[in-house]
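Dumping the structure here so I can ask a few things about it.
Every protein chain except one is present and positioned as in the full complex.
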Amino acid sequence: MAQIFDRSSNALARMSLVLTGILVIALGVTLNELQRSPWVTRQGQRPDQPVPFSHRHHVQGLGLQCQYCHTSVEKSSYAGIPPTKTCMNCHAQIWTNADLLAPVRHSWATGESIPWIKVHDLPDYVYFNHSVHVNKGIGCASCHGRVDLMPLMYAQNTLQMEWCLNCHRNPGKNLRPTSEIYNMAWKAPSEEKPVWCSVTDAKTGVPTAQSVSCVTDDPTRNGATVASLEMPTAPGAGTGQAGMGEAGGGGMVMPASMMYTKFTSQKALGDFLIDQYHIRPPNQLSSCETCHR
Amino acid sequence: MATRDLTTVDPRVDPATGELRVLAPGQSFKSVTAKIADIVLTPHTSLGWLMLFSIGGAGATMLLVAVTWLFLKGVGIWAITQPVAWGFAIINFVWWIGIGHAGTLISAILLLFKQGWRNSINRFAEAMTIFAVVCAGLFPLIHVGRPWLAYWLFPYPNTMNVWPQFRSPLLWDVFAVSTYATISVVFWYVGLVPDFGTMRDRTKSKFGQYIYGMLSLGWRGNVKHWMRYETASLLLAGLATPLVLSVHTVISFDFAVAILPGWHTTIFPPYFVAGAVYSGFAMVLTLAIPLRKVYKLEGLVTDRHIDNMGKVMLATGGIVAYGYGMEVFMSWYSASHWEFFMMWNRMFGPIGWSYWMLIACNIAIPLTTLWVRKWRTNLAFMFVMSLIVNTGMWFERFVIVVTSLYRDFLPSSWGTYRATKWDYMTYAGTFGLFLSLFLLFIRFVPMIPMHEIKMMLPAAKVKSEAVEAGD
Amino acid sequence: MALPREGTYGLLAEFDTPTALVEAAKAAHDAGWRRLDCYAPYPLEEAAEVIGFHKNRVPLLTLVGGLMGLCAMFSLETWISTLAYPLNIAGRPTYSWPAFVVPAYEWTILFAGLSAAFGMLALNGLPSLYHPLFNAPNFRSSATVDKFFLCLEATDPKFDRVETKNFLEGFHPNSVVEVEY
Partner (left out) sequence: METGNEQGQKAGLTLAEVRRGLAGVKGKKYWRSIDELAGTPEFEQAVLKEFPDAAQEWVDPVSRRGFLKLMGASMAMAGLAGCTKQPDEPIYPYVKAPEDLILGKSMYFATAYPSAAGALPLLVKSDAFRPIKVDGNPDHSYNKGTSDAYAQGTLLDLYDPDRAKKTTYRGDNRQWTEFMETWRSKLIAAKSNGGDGLALLSATVTSPTLARQWKEAQAIYPKARLVQYDPVSRDAVRAVLGAKDVQYSLTDADVILSLDADFLSGSSFPGFHKLTREYSERRKLATGAKDATMNRLYTVESTTTTTGLKAEHRLALKPSEIPAFAAALAVALGVSGAAAPSYAWTDEQARYLKALAADLKAHAGKSVVIASEQQHPSVLSLALQINEALGNDGKTVFFTDAVNPMPTEQTAELKALVNDLWSGKVDWLVMLNANPVYDAPADLNFKEAMSRAKVTVHLGKHADETGSLTDWQIPASHYLESWSDARCYDGTVSVVQPLIDPLYESHTAHEVVQAMLDEPTKSAYDAVRETWQPVLSKSGDGKSADFEMNWRKVLHAGWVDGSAYEKAATATVAKVNAPTPVGKDAIEVQFRPDPTIYDGRFANVGWLQELPKPVTSLSWDNAALMSEGTMQRAGLAEEDIVEISVNGRAVKAPVLVVPGQPENTITAYLGYGREAAGRVGSGAGYNAGLVRTSDSMAVATGATLKKIDGRWGFAVTKSHYQDHRSKFAGGQGTGNNSLEADEALTRGIIREATLEEYKADPGFANEGETHPKVEKEITLFPNWDYSTGNAWGMSIDLNSCTGCNACIVSCYAENNIAVVGKQEVRIGRNMQWLRIDAYFEGDLHAPKAHFQPMACQHCENAPCEQVCPVGATVHTPEGLNTMVYNRCVGTRYCSNNCPYKVRRFNFLLFSDYETESLKLMRNPDVTVRSRGVMEKCSYCVQRIEEAKIAADKENRPVRDGEIVTACEQACPATAITFGNLNDKTSRVHALHLNERSYGVLADQNTRPRTRYLAAVTNPNPALMESPVEVAPTAG
């Protein structure tokens, strides 16, 4: 009887074994990439909106404040989509005949809503609250990116759970003074561009922003003669526990206006603000019930 | 003395040992090969096989229907409810897995103990294991509320940054059962490689040669290969032994780790394992007795096998009985009201009959009769007995799962349990699946390991002087 | 090694009984043959012994595999529960090692078993669907059934087509055939 298989079959057999292995791995890698790909997350995609609204034009060009349209961002879980009226406030006077704005005028005339398409669309079982983030020193840009540079709106981030946790596990790296929340161009402090913050001793019951005030140009130059080395570094007997009583920087004697601490790194600023704003510790921020109910 | 008489009266007995023969006399390398290989190689498929296969197929189809409906509607089509949130699915799961254990036990543990008689039955016992595990593995998958998310039980990197919870016995199951399935398949296949070689060399059809050729990986009986092969088989056996013990131990943890009276019991691991072997051997008998008859294998699967399996059942059955006994004893000795009430409720509660059912099938009937060799070697009797025992073992799981759950801590939440047609269809369906798989096996794979049988033939002995010669 | 070669692979002698094979193999080995192999339809320890094959490395592979499985799973569990996403589960400590034992144990066995099986095949150089011996007509018909073969290979320095043939016939085999690549 002759051979069943010819010489090459040995090589083939072994090759196929190796190939199967490679294929399995490849499949795994692909799926892993796929679940994070824009195809799934919609990251960076610009859906066709009824009106090609340009944030860049309105924010950077005209300098509109975020809250002018997104009115409830500080008060409610929902930042708010402006009613047609908001558009008409201006567009009753300007660009009254622009074809682009036809849907707006139609809506205004008929009283039917403008059917926008949601760009930042969380799953329905995720309970995100704008107000607490904005009040605790997370700037718009931290999640939405440089909206002021977006001609058409798109999602800067994946908005996936891992992305949320990334910050909830280490909030410090994204914290900024509440006075800078709407500042799209805010940069983390550095040796070149330090940040000076002062604390009026925070009593409980007052909104977060009021206890800390920060400036980006050296306050000592205009009069205040206090050297920052006299400052207690990052004042903070704060428990880091929201509202658990005594806030950081309590026992300071000098008038608040004069006591500025200089920060030259986001790390330092983050730790300082975590104390001042009573940011909850990571184990609480990454606990399930924070987002799922 | 006795042996002398036996030799005269009973041809089945080996005059040398006085034991029943493992193999009938007059087998040769060629005859063995022919006998076993030709069952597979014959081109004509018997009508009986076709009929049985269509029955199996029908069953499997029913299973498919039941599962489809399940996926469409939800587990609510089963009887499970509050407080009995586990029902047939888990019972069948444990039952099938248990049955699987005999195969591994025969092929592994008996191999380690150098029990030659195992060789005739280990191949299809292992096959039975694998198919039983297939049926068993089905249930954990379909019994979850959202089966399309069942893959969440495996640790894999995901965008949620969440992982399985390793304190849960269910997760231990995932690893235990998957390992068990994998190792069983590997062990089985390794055992098959040389026989595939034989098939390759015996089959006439070109196609057959290709298929068996590939499956045999080009086995050519090189004695060095044989040596490594033997080592590997021994190692696999050595690994499979702790594995088979661990699997049912882990499954018993599903209950033992919970705090429920009737589940929270330290004795579960041993008596689950014993019970598994018990039911497993019963199932081997259920399969072996007809096979032997249909394919005229009396020469290879002799009364010795039936007899020995009877003995094993006697032993394991004894352990199980001890387990039941201890449960009752502890419920009194622990002086714990929970335990006491649980046991009372098991015996005399609304569905106490199921407890007595299992006592009858697992202890009363078998443990009184299996002592007698005459009955142990009576095929009809053993066949019936094997069915009885497996019924009993099913009820054991029923009692553990249901009667512990339906009356637990808070009397206010007591309920009851009534199986639905979907429960029965799913259960029956797995028999169909098992049957069809098993039939395919005996049609296309040599059901008895030829090389291991050959080793046992007298002709296989090398005359000792040959080795010393010339030194 | 799968390179196609030309010429003779070796001489193949067929025997009826294991004893005959073992005797022949022993003689050949004593005569200084080193490139030789025996073939039998079932494990024939004596044959391997006499041609000087005593121990193999399968056990070592198995051990290594087992240890790998153990470490892999246990460290995965520990990492997940204490570092990746530490959660309060029923008030248990995040590092609940007793619970981690079970999966680690299972993976030990899994990896060990796989390494044993695949290690064995690898060491045996399987799969090798094509092999010169299959060219020998009588080999394929009976090697895996009931006949016993001794093959003296051409790569052995002592190999000489004529002498070797005579040498083999000295053991009264059923046949001695020349095997081509």
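We call the chains A, B and C, going by the order they appear; numbering starts again at 1 in every chain.
Operating definition for what follows: a contact is a pair of C-beta atoms (placed from the backbone, for glycine too) under 8 Å apart; a residue touches a chain by one contact, two chains touch by 3 or more.
Just so it is clear, the model here is predicted, and its values are computed rather than measured.
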Considering the complete assembly, the absent chain touches shown chains A, B, C
Touching the hidden chain, out of A:8, A:76, A:96 or A:190, is A:76
Return the single residue from B:61, B:115, B:165 or B:354 that touches the missing chain. B:165
For the chain that's not shown, point to the residue among B:41, B:211 or B:260 touching it. B:260
Touching residues on chain C - with respect to the absent chain: 87-93, 96
If the missing chain were put back, which residues of chain A would it touch? 31-32, 34-35, 39-40, 47, 72, 75-78, 80-85, 107-108, 111-118, 121, 123-125, 127, 129, 131-132, 135-136, 160-161, 202, 204-208, 211, 239, 241-245, 247, 277-278, 280-281, 283-284, 287-290, 292-293
Mind pulling the chain B residues that touch the left-out chain? 69, 71-77, 79-83, 85-86, 143-153, 156, 158-160, 162-165, 167-171, 174, 254, 257-260, 337-338, 341, 344, 348, 405, 408-416, 418-422
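One rule holds in what follows: only the chains that are shown with their structure count from here on.
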Select the category (line, ring, star, complete, other) that matches the graph of chains linked by touching. complete
For chain A paired with chain C, centre-to-centre distance based on mean C-alpha positions, whole Å: 61
Please output the residue numbers of chain C that touch at least 2 other chains, ranges allowed. 85, 127-130, 134, 140-141
Provide the list of chain B residues touching at least two other chains, using ranges where the numbers run on. 161-162, 200, 213-214, 217-218
Residues of chain C that touch chain A when the two form their complex: 2, 4, 85-86, 127-130, 134-135, 137, 140-141
So in the complex, which bits of chain A are touching chain B? 4-5, 10, 13, 32, 35-36, 158, 160-162, 165
Report the residues of chain B in contact with chain A in the complex, numbered from low to high. 157-162, 200, 209-210, 213-214, 217-218
